[in-house]
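Only one structure is covered here, and it is reproduced in the block below.
Shown here: the complex without one of its protein chains, the others still in place.
Right, chain A next:
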Amino acid sequence: MNQKNNLIVGIIIALLVAASINVDANPLEFIEGLPNLGIVAEEMTEVEPKLFETALWSMFETIQMAFIGTVVGVAISLPLSMLAARNLNSKYVYGPVRAILAAIRTFPSILWAILFVIMVGLGPFAGVLALIMYTVGFVAKLQYEAIEAIDSDPMDAVGSIGVSKWQLIRYVVLPESAPHLLGQMLYMFDYNVRQSSILGLVGAGGIGFYIINYIKFFEYGKVAIFMVVVLATVLIIDWVSVKIRDKYIIKSQHGMEVSAK
């Protein structure tokens, strides 16, 4: 048994070395390159406070993009997730819907952004569309998995009354999967804020547009301001979502007593 484990570890190390040689990943170069990082870090300290306002405004734009992307994306993904859930549909319905969702998820949001820049031109709208597509692919998957994981008891009990499928969805599936949905929305919003910083790379608006341009011109001091704003925003969003989770999700999932004493 021990010998077998050693063999597996040996094989993994051998593969690691072989792959590193193949992709030219030399640790020595990394160590030699460390001083360069020092230069960047030093330049980053030469911040330009003037840009702070621009950074805030572009962050605001990014947040708005992420907000639209999340809300519209979730609104589209909700009916799709109902169609993709195996416990609600026949395979002739959920099969094709799942295939479409998988296809949407195959493209990372940056590729969607390129596609939409070609379609609607440079600017935040292309970014918004990209975020919507990514959100749809991702949330629909999470949501149909949540629907499939719903406790089957209320489904059986309400189903035994002989209600219609729509009524079953409205009165059991939606309320029982709602806490998950809220969690997914928060996660997706957080993700979309961070993602839309990257979408600037292809000219799809937001704070990323500034970051990428200043990096191109080696103006790390200016980049630093924008990075700090992104970091602060992400931390605030994280804090707010923890609060929302505590209030609405944790309690309903564990059935905690929340009535007044």
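The rule is simple: a residue touches a chain if its C-beta (ideal position, glycine included) is under 8 Å from a C-beta of that chain, and two chains touch if they have at least 3 such contacts; residues count from 1.
We adopt the following convention: contacts and distances are computed from a predicted model.
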Per UniProt, and picking from "2-oxoacid:ferredoxin oxidoreductase subunit beta", "ATP-binding cassette domain-containing protein", "KaiC-like domain-containing protein" or "Archaeal glutamate synthase [NADPH]", the hidden chain is "ATP-binding cassette domain-containing protein"
Only one of A:M44, A:L115, A:V158 or A:L201 touches the unshown chain, namely A:V158
Listed in rising order, the chain A residues that touch the chain left out are 153-164, 166-167, 170-172, 175-176, 178-179, 252, 255, 257-259
